[in-house]
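Only one protein chain is missing; all other protein chains are in place.
Every chain is named by a letter (A, B, C and D) in the order it is written, and numbering of its residues begins at 1.
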Amino acid sequence: MSNLPFDPLLLAIAIPLAVAVAIACGLPKRWSIRLAYVGFAAPALMALHAWFYFAGQTQVHGYAYLTNYSTGLDGIHGLGISLKLGLNGISLPLFVLAGLVGLAAGLYAIQSTAERLKIYLMLLLVMQAGLMGVFASVDVVFFYLFHELALIPTFIMIGIWGGRDRSYAAMKVTIYLTAGAMLSLIGLIALYVKSGAPSFDLITLRQIIAARPLGETVQNNIFALLMFGFGILVSLWPLHTWAPLGYGQAPSSAAMLHAGVLKKFGLYGLIQIALPLLPHGAAHWSHTLAALAAVGNVLIVGFITLAQRDLKQVIGYSSVMHMGYAFLGIACYSVLGAGGVVLLMVAHGLSVALLFLLATSIFHRTHTFELTEMGGLAQKTPVLAAFFVAATFASIGLPGFANFWGELTIFVALWQYSHCLTVIAISGVVISAVYGLRAAAKVFFGPPTEAFARVAAQHPPSDLNWREKVPALILLAALLFIGFWPKSLSTSLDATLHAVYAAPTSAGPTAGGPAVSGK
Amino acid sequence: MGSFLFDFFAIFTVICAVGTVVNKNAVNAAMCFLLCLVGVAGLFVQLDAYLLAFLLLLVYAGAVVALFLFIIMLLDVQGKSAVSFRRLSTAAAVIAAGLLAVGLCSFAIHGHLDAPNPNYASGVGAALKPYAYQLFTLYLLPVQIMGFLLLIAMLGVIVLSKKIDPAEGAK
Amino acid sequence: MDIASLQTLAANNDWLAIMPELLLGCLALALLVLEIILPAKLHSRLPAVALLGVLALLVFQLLGFTAGFAEQESFNGLLVHSREGQVMRVFFLLAALLVGVISTISLAKQKLPHTEFYHILLVVTAAMMLLVQSNHFVMLFVALETVTIGLYILVSYFRSRPLTLEAGLKYLIMGALSSSILLFGIVLLYGVAGNPELPGHTASAMNLDSLHAFLAANRHNFLASIGIVLVLSGVAFKIAAFPFQIWVPDVYQGAPTPVTAFLAVASKGAGFLVLLVLARTFSPYAWLLAPVLTLMAGATLLFGSLGALTQHNVKRLMGLSGVSHAGFLLMGVVAAGTQSMAIGAIYFYLFAYLLASFAVFGVMALVAGPDDADQEISHYAGLAKDSPFLALVLAIGLGSLAGIPPLAGFMGKLFIFIAAFKAGLYGLLAVAIVGVVISSYYYFSWIRAAFFSSGTSSDGEATARPARTPVSFTAGLVLSLLAFGTVLLGLYQGVLGQWLNTR
Amino acid sequence: MLQPAILILLLPLLSAAVIALFLRRQGGIAAIVSTLTAASIAAMALILALHGGRGEDQVDWLTLGGFTLSLGVKFDDLAALMLVIVGIVGLCVHVFSLGYMHDDGAKARYFGGLSIFMFSMIGIVLADNLFMIFIFWELVGFSSYVLINHWHEKTSASDAAKKAFITNRVGDFGFLIGIIWCYWANGTVNLTQLGEHHVFSTAIPLLLFCGAVGKSAQLPLQVWLPDAMEGPTPVSALIHAATMVAAGIYMLCRIHVLMVPDALTVIMWTGAATALYAACCAIVQSDIKKVLAYSTLSQLGYMVAAFGLGSLATEENGIKVVIAAGVGAAMFHLTTHAFFKALLFLGSGSVIHGCHHEQNIFKMGGLRTKMPLTFWTFTLGVAAIIGLPGLAGFFSKDAILYLAFANNKAVFAVLAFTAVLTALYMTRVWRITFFGAARSESAAHAHEGGLTLTLPLIVLAVLAVIGGYVGIYPKVFTGVFELIPEAHGSDHTTILITSLVVLILGAGSALLFYKPSATDALEERSPGLFRLLASKLWFDEIYQWYIDKVQQRFALLLNFLEQIFLAGFIVRGGAGLVGLFGLGARALHVGKLNVYLYWFLAGVVVLWLFATGVL
Partner (left out) sequence: MIHAGLNAYVLLSALLFAIGFFGVLLRKNTLVIFMCLELMLVASTLALVAFSRFNGTLDGNVFVFFILTIAAAEVAVGLAIIVALFRSRRTVQVDELNALKH
């Protein structure tokens, strides 16, 4: 229960959905846009409320704002599926992320000049509702269901508003993500069936499994399903090829929401569900996961990013690469590693959304994503350049931005797991600096290329306007805020992780390292 | 005696059945089918199912085969009717025949039932009354359904074989 | 046979128990009578009478629905009235109603008599309702043949279209063949179960309960097992299970769109109900049933998905995708062998499938031209622009068929998967994943055609497609209810979930 | 203890934030805000260092899974000294910038960058643990990037900025591994706690040293520093001469407790090699800033070598005392170097400003008369760096030479030779720039800048003169300066003589050899040697070759494999295969009834086989 007179989590889901339905029912455009502001602002407000008042909430089973809505399947004889909403320390940061990125993407979309803006906004609102739902769901089925709810608009948006290859991209993304979702669905079902729990909600699952842990083989198999299923969704190498293509073709707001938030679903699932409930499975698969992530995601994809000539491809591949860090954090199976992953997820979500937003803004000025055809944009658009450089540095893990905390904690946790992998992972930091700065330099610095000079002569580029600046500022401010005050997220995160990971520790993972550094 | 009759009717029926299948001419096939039905009716008689034998001849031989013949004549297709002997279809037919033969053999070998006493409850189908009792008590509902079935079949035949109005469908 | 026992037998013919079916039959007859007595200008109102009658029956059925329906026999064991039967009555009435609505659209494009169509539709529906409640091979076969013969007529109903008649002929011959196979299987079972030399033989060998008892006493009888597989083959034709699915695309394409919908939903639903009943009856032969059904499920799933993958005629696509749905349902049937919850899952899946399929078929009927067999995916180009409503309904329907949350189809698949997992059908689940992934491709291709392509080819000319029928109020209402139901059932299973899961 | 230090730390951050948020278009106000901030920092630093206490304190910044990262201040003499240097040099540079950047279009960004730099640098200085050092370490790298990139429309500036950051990242790669290793090995990265007990390991200090190699531009990561001269000259003075590059030395001194002999040897030789290498390179440069850049490199090498020479055992009253002489010597040289190198850079800035952004010394000449103040202060700076007795550089260099002499004669020889070269190239640049006739239009019209340009020169010149005395007669920062090794007796004489000889040899030969002319005398007389030195041992070329021919080609290869093999062959191929099956399944519907009927036969047969138990 919350100490608000209403259920903020339900409202965060229902308001955007209601606005979407209203738009679908044929609201006139002017009103659609006005309502869309409400639809995007409401989840963000709820998220901010949850962020700052989380500590004061009464917690039931570790969840604040816990509420339950029946679906008719939660009776004595039912399957135990109900819309159970709540936030714990793990979901809170991601709920906040979803709210903020959703707001930014929404504001950016509202001002965009997309064709058929109403449908675009409607789809985006559905996506937003799904995203809020994913992280607010305590019930596993609804957790999955909301993910798909958010996923469908992505396909459609890529298909309608995407770039040149939109058709192929939409198809490929659809098939990949369907495959991933199906694998993970089977994994979740397996978890439910094998645990013998009467309900799909995580609280019950945790209690049941804590009382009666699953057998080792069962754990290994279920974890494999979840790992590869979620792995496809999060673009684990070599199952990642949909990601750069999809992001390259997706319209900006869809890419922001998908790469920024929705993609985190898989990681969130691993941290919230798979790791605590399947410690043996995690231990069994951690080597594979870590090797794939370190060599594949970080090194190979890192190098591939170096070879990209298209700005969106660079961002897309870099996103795949950073997911490698997240997988490494998961592979460590420690509170520190998992906490690092959550921090990284939030940070990466904010920064990659910012990058996609700015990439589109750049495109509006250069009319190309080809890096070789840009250059010298900073002379015309210093503010845009400043934002982009800030976003780049955020994404390459500069301290002061949220990303740093995620990467650092993951590295620290990883050292305990494997020295060799830590070295590989940290070498990724150098690689990401190379491609990040190279891209920034190619776009903004040096003298303008001939191609860009021609474009600039026809359409004189203007600097970032307020309608682009506000969403960018929201994201950047959040990045800096977390960068400077990581405790705003880490306190509740730490508490929840300790509680959740402490229960089935018979597999022997450690909760953390030696005591304390600074005290 | 009974065994001889059985053998006779059995062989007769099988030959006629084979004739139905392989006869190039559709009319001849229909005639073979008619004879085959007569053979089956003979077998029914040996099984004491006199009513059914009678019905079989009446309904099948009298109505159904007549209908077939009528249609065959109406459509005047017997000239074209022939078994195609292209290589692929021949091979397929041979394989099919082989499979069916093997199936029959397995049926004959494994499907042996311990025959009950032939005189056990003899003449269960011989009398007429039990049929009526059964049909109008136990099987009353199916009989009613049959009524509907025949009705829709009749409607169907009417609807399907009405001459196509030139105004229809030309759209 | 004495009079007293005959009286007992006659007294057991509880006509009240089959009131919905009787009323439906009466309604069908009334249509014919009305056509005769009413002046010709009022004949166009007869479909409305039929539909309103069905609707009234549906309401009556829903109002009289009690979740705690006691299982009872009537007609001396020919019928068993169970809660599932009640649910399926609703299912078939709903299907008939929706087919009727779609028919008004499709028939309007042909100059053909209407009344007979509705008459046959109602009779077939009643027969289906009896079919799923039958507990006796005679009853089962008679009802089945009534359904089948009615469908032969309905499939060939647009007789002015040569393709329709071809489809009708193909359906007729293959249907008759499968009926013969089924019948031979029944005969064998009857012969074996009544054989006095065998243990547990029964006098009423056609009765499924007695047969079950007999089979339980003879678990490895050769003739019985042959009979079982022959009966299964016959039912497999109805549900379009591999390898008896080959007729599906041709017949679906040629048949009038409403009849295709009827075949796809009601006929298949009836087939599955019969299969469930038979699977329960044959359960002592699980050694045979389980592997056969498992392989059948997997092969059906894969074949349907693969066949639909490159299909561009939407009716054939619906047919083949229906085959893959049959695979999912078969998975449920296999699981039902050990998990009782699977039965609820099958029912739920059928309802979800009904809602989604009729949404899609409704849109198809509106998009199709007078030539019903010619319905290409490319005809849907630009649908979203011209008629966003139809496009939305189509997307919801296809999404539900593809199993996308939060639509009803997803919950159906989820239940089936849970049941299958509980039953340990891991291999089938793997196949199912492949099937879902492949199916997402072709469903999405269709949605893509409706949403993403503008309807003009690269050189700017509009591609040739039949004119679309404007959406009437009734059609619009029904389609939006279907779409709404699909969404609602995905999010809130409520009463239906309780009906189906209370076991 | 914490509050004033935190205030000093946060003040520039506040200034940067104010500039970034509100003063983007008001460059003038931004400059004043930033300069005032620098002034208050300098004032507070002096007060805190000279009158304040010493101590440490921290708060938790991040706690996760038993890992705590704290935000803390360790304010000892070392930090106080460094803070004062940063404060004073920073203030000078700010003031100088007011004049130097007066007409720049992006003044706000420039001063904002300076403020961020001050924030980051002070953060390093005050940090009480290695993670915190690392955080600010990265941040100074960022501010350095921003400031080098100031004139971003020049490709060279943008490339140099990128190069600087990436090269630093390479160093930080090792640094971070070292920190993490240190954390897990010792359970703490708090500097004080590390001093109390720590695990002896060669790898950890060497990995940590990687950070210093990057930041202080030691071999082989020295390549970024000369390029960094693309930034505005005051930036070069502040960041790339006086403070940021010295952070590497400072960090080494912070962690000297972790050092083991083997690590020290590596560090020593790295420093010595860098010193020699850079000095050689400096001889042939024609860009005044490049000369100073290589000189900086060379001096940094000196400091690193000094640190590496490490501990010194002396006998006092018969008791052998081991002191961390390396720390003292390195920090002493760091202090003096900060003053005179900042002076030299600002002097060169003044020259460049006067010559309208002409940087080639062969196009200058005759500035002695046109810019007298600059000339005299520059002269003092040169005198300090070449070690003219009595000036700051003399003392600090002697201390290092003495340490080398006492510990390792080979290094001593290298360093002494480096000192000769230092005298040589500094005299060369001094003579060519200021003497003779003006050799270009811009030099002919050179003029002295305003007060903002000259005042910092004077201040720094004074410091360059007197700076050495704080080291030899320590009254303040005794914790550092008392560690400086003092030569006694014959040793003292040897060192004294050595440095005089070195000075005379270097400066004399330069005076003899180089005349103020438009061409390089060495290039004319000995082109082979000139080319060898000008090649800088092909470091840049090798790196460029690696990037172009190895790294980029490898990346392209992987990309090719990904596109062709993974996305193409496997994914598209797999999809195509499924599609083929789909076509096959579709082709089975041949439309002929007979064929379909065979399916029924097949189905019945298969089921029959199941029933008979064959399958």
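Some observations on this one:
Everything that follows uses one rule, which is that a contact is a pair of C-beta atoms (placed from the backbone, for glycine too) under 8 Å apart; a residue touches a chain by one contact, two chains touch by 3 or more.
Bear in mind that the values here come from a model prediction, so they are computed numbers and not experimental data.
Partners of the chain left out, restricted to shown chains and counted across the full complex, are B, C, D. Summary of contacts with the chain left out: across C:Arg159, C:Lys238, C:Arg448 or C:Arg465, the touching residue is C:Arg159. Screening D:Ala444, D:Leu505, D:Leu593 or D:Leu609 for touch with the missing chain picks out D:Leu593.
Residue C:Val187 is the one among C:Ala11, C:Val187 or C:Ala216 that touches the chain missing from this view. Within chain C, the residues in touch with the undisplayed chain are 137-138, 141-142, 145, 149, 152-153, 156, 159-160, 162-163, 165-170, 172-173, 176-177, 179-180, 183-184, 187-188, 190-191, 194-196, 201, 203-206, 249-250, 253-254, 373. Although one chain is not displayed, chain B still touches it through residues 1-3, 6-7, 10, 13-14, 17-18, 20-22, 26, 29-30, 33, 36-37, 40, 43-44, 46-49, 51-52, 55-56, 59-60, 63-64, 67-68, 71-72, 74-75, 77, 80-84, 92-93, 96-97, 100-101, 103-104, 107-108, 111-113, 115-116, 118, 120-121, 124-125, 130-131, 134-135, 139, 142, 146, 149-150, 153-154, 156-157, 160-161, 164. Of the residues in chain D, those that touch the hidden partner chain are 586-587, 589-594, 597-598, 601.
Keep this in mind: only the chains that are shown with their structure count from here on.
Central chain assignment: A. Criterion: smallest distance from chain C-alpha mean to the mean of all protein C-alpha atoms. Averaging Cα coordinates per chain places chain A and chain C 42 Å apart. With centres set at the average Cα position, the gap from chain C to chain D is 77 Å. Among the residues of chain B, those in touch with two or more other chains are 110. For chain D, the set of residues that touch two or more other chains comprises 608, 612. By the touch criterion given at the top, residues 24, 71-73, 75, 77-79, 81, 141, 144-149, 152, 155-156, 159-160, 166-167, 170-171, 174-175, 178-179, 182-183, 185-186, 189-190, 192-193 of chain A touch chain C in their complex. Residue ranges on chain C touching chain D, taken from their complex, read 169-170, 173-174, 177-178, 181, 222, 225-226, 228-230, 232-233, 236-237, 242-244, 246-247, 249-250, 288, 291-292, 303, 306-311, 316, 438. Chain contact summary for the complex, chain B toward chain C: residues 107, 110-111, 113-116, 120, 129-130, 133, 136-142, 145-146, 148-149, 151-153, 155-156, 158-160, 164-165, 167-171.
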